[in-house]
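The complex is shown incomplete by one protein chain, all other protein chains being positioned as in the whole.
Letters A, B and C name the chains as they come in the text, with residue numbers starting at 1 for each one.
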Amino acid sequence: MFDIFSKLLNALDKTAETGARQSARRIGRRSFIAKTGVVLAGTALMPVLPFDRSLGGSAFAGEGENDTDCDYWRYCALDGNLCNTSGGSTTSCPPGSEASKVAWVGTCSNPNDGKDYLVSYNDCCGKATVANSTFCFRSEGERPGYRMGLHNDINWCMANKNLGYHCTVAMLVGLADE
Amino acid sequence: MFDIFSKLLNALDKTAETGARQSARRIGRRSFIAKTGVVLAGTALMPVLPFDRSLGGSAFAGEGENDTDCDYWRYCALDGNLCNTSGGSTTSCPPGSEASKVAWVGTCSNPNDGKDYLVSYNDCCGKATVANSTFCFRSEGERPGYRMGLHNDINWCMANKNLGYHCTVAMLVGLADE
Amino acid sequence: MRVLSLTLSATLGMLAVAPAFAEEPFVPERLTVEEKIKPGPNLFVLDSNWAGSSNISVLSADDLSTKGNLSVGLVGQMVLSSDQKTAYTASAYAKRIVYGETEAVLHEFDVDTLSIKREIVVSPKFAQVAPSFNSLQISADDRYVFVQNATPAASVSVVDLKAGKQIAEVPTPGCWGLYPALEGARFSSLCGDGTITSYSVNEDGSAAKPVKSKKIFDVDSDPLFLQAQRAGKELLFTSYHGNLYRVSDKAAEVKLVDKFSYTEGAEGWAPGGFQLMAYNKANNVLFVAMHPDAEDGSHKNPAEEVWALDLKAKKVLYRSPVEGPVSLFVSSGKAPVLFALNDEEGEVVRYEVDPEAKFAAKPTDKAESLGDFAVLLQLGE
Partner (left out) sequence: MRVLSLTLSATLGMLAVAPAFAEEPFVPERLTVEEKIKPGPNLFVLDSNWAGSSNISVLSADDLSTKGNLSVGLVGQMVLSSDQKTAYTASAYAKRIVYGETEAVLHEFDVDTLSIKREIVVSPKFAQVAPSFNSLQISADDRYVFVQNATPAASVSVVDLKAGKQIAEVPTPGCWGLYPALEGARFSSLCGDGTITSYSVNEDGSAAKPVKSKKIFDVDSDPLFLQAQRAGKELLFTSYHGNLYRVSDKAAEVKLVDKFSYTEGAEGWAPGGFQLMAYNKANNVLFVAMHPDAEDGSHKNPAEEVWALDLKAKKVLYRSPVEGPVSLFVSSGKAPVLFALNDEEGEVVRYEVDPEAKFAAKPTDKAESLGDFAVLLQLGE
């Protein structure tokens, strides 16, 4: 799957060549992720694979798993403070903060269905971190900035107006193409 | 000695009545302290008392005393990071920082000569604290802001242009009138 | 954006090679932003930062779980509106954080959404002091906010929330601390000569002539802590040496109503800390942070006990052991909940207090890592 992302990311980076000075700040990885998700789901590209609905609302969490623990499977490439210990949830920013427009992506293996999921790690922005929030630092599949979409050492609030780093969420946005 | 200071401080505060809006920021407690020291020494007011010169350069430090330790006698009302662990000395600000224009005062007993000294605690300003500097917190004779010159919970860089708190020095400026 | 979209579509088009064989399509999760914090009473813990963003943790007062935070500038202060739905903070922003021109800002936050409603720039004379309950206050009618200034000459910025701006700077020479009166744009302040002075401001920003009380306390022999608690029509102060002062600010001239010692017979014990008193209205009981081996300079020592004082009987009801707090807050109801903040550890402990057991405090919850310089607690019930 790195190939897919490298293509997408190169496409992203191409825009820098034509208009780095004026437009690059407005290029949203958030819209990229959203589009990717929609396009992938809508055109049955990669992530249109069955999963067990019987698991219900916790389709992606097994019994006894704790999503405020850094060991939780979705956090395999998360470097940051968990939003679900900051007043938000695993997929929502805390009140008063803003969602980052861009994100990095991890590929994490769900032990409950044996599948690899694409996880979008968005930062929430515009506030300092919550004092006693949980900080996690995992780097599976992580790459330096030459694969920007896989890079977790950078503040992903970078395309927002308000740059303060608040916390990080982990959304499932697709199934990895194995 | 509180009486003396209360009078001096009231004199200081009086200026607020006539020109709080425009002039108060420029009233330097540093010049106040300097003047006090000079006047006191020059007119033989209080601090013109003998002390043992045989102690030489370390007239105010006894053997085995460590002036980077919070227990050191001069620090009896010091609340802050020691400048002598920040690149400066007990009486000098570290390079690149500025001396505060105003200061608070403690009255500390020197175990080596049994005398009580007036200690001016100036802050050094314009930089953040040094990461591994020693933080001390002692409050002998300390009073809330209604005795501002004895108050140690406030940033004494307040009359400087650059307000960042860097560290605190402890200068002997007089002998207490017992 | 157009360039990107086209490029992305093209790229994705090339990749659209995997067959569709799903029964139920995978639905990508979407990122949202929570609109409101969880309901229930809030506990605010302010951690002061002198080289960066001061942070106010907002916890559930029921179980100390985290609801979110507020981020403000350097050396933040905080006060709640009377309905506790709005939080006001004052803090400083220098151009280069620790140097350069400084702006002081009053922020108005909506508590339910933890979001900024307004920002009002106030005098840069704003006092950079340790978080202090009586350094930022609001008038009884919620119209005026009072901000403590120091240059080091003391003055008070008065912000008219209706006008949305600072309307006055009131000089308060030799006096310190803000104690809003029960009505109007009036506040008192403790003075270095042992008096308490009343100040009041008119709607146009002009100030009435300050009214000085008679000498109420002795700054040398029995100094008062800055923090006060409002008990009905009176204000409660404590001295370093354990004398409780009951003061009336009903009239412009503040008067001492009563004074008694609550440490008599308790050799070596004294009150200490920052926000060291907490008054429970329903029971007329005052909780005080107490430390043993008191001496000159120990008045900010962490507490080893919290004493529950019956203010009517003027006696200590119970001495509960605690883990080194310097700041307290208590709920107002019949079954008080007490919060105690240990600044060295950045820990807050929640206690349930039993009125049937002489107001003994029993710990129920603890929250940790709330900051390095957290000495201010506020409860929004």
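Here is the rule we use: contacts are C-beta pairs under 8 Å (C-beta built on N, C-alpha and C of every residue); 3 or more make two chains touch, one makes a residue touch a chain.
All of these numbers come straight from a predicted model, not from anything done at the bench.
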| remark: By the document's definition of touch, the residue of C:Gly73, C:Gly242, C:Pro302 or C:Gly380 touching the omitted chain is C:Gly73
| At which residues does chain A meet the chain that is not included here? | 2-3, 6, 9-10, 12-17, 20-21, 24-25, 27, 29, 76-77, 102, 125-129, 137-149, 151, 153-159, 161-166
| request: Over the whole complex, note the residues of chain C touching the chain we left out. | output: 49, 51-53, 55, 71, 73, 93, 95-99, 105
| note | Had the left-out chain been drawn, it would touch chain B at residues 4, 7-8, 11-12, 14-15, 18-19, 23, 26-27, 30-32, 34-41, 43-51, 53, 85-89, 91-99, 120, 122, 124, 127-128, 130-133, 164, 169, 171-175, 177
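Here is the rule we go by: only the chains that are shown with their structure count from here on.
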| request: State, to the nearest whole Å, the distance from the C-alpha centre of chain A to the C-alpha centre of chain B. | output: 53
| What are the residues of chain A that contact at least two other chains? | none
| said: Could you pull out the residues of chain C that touch at least 2 other chains? | reply: none
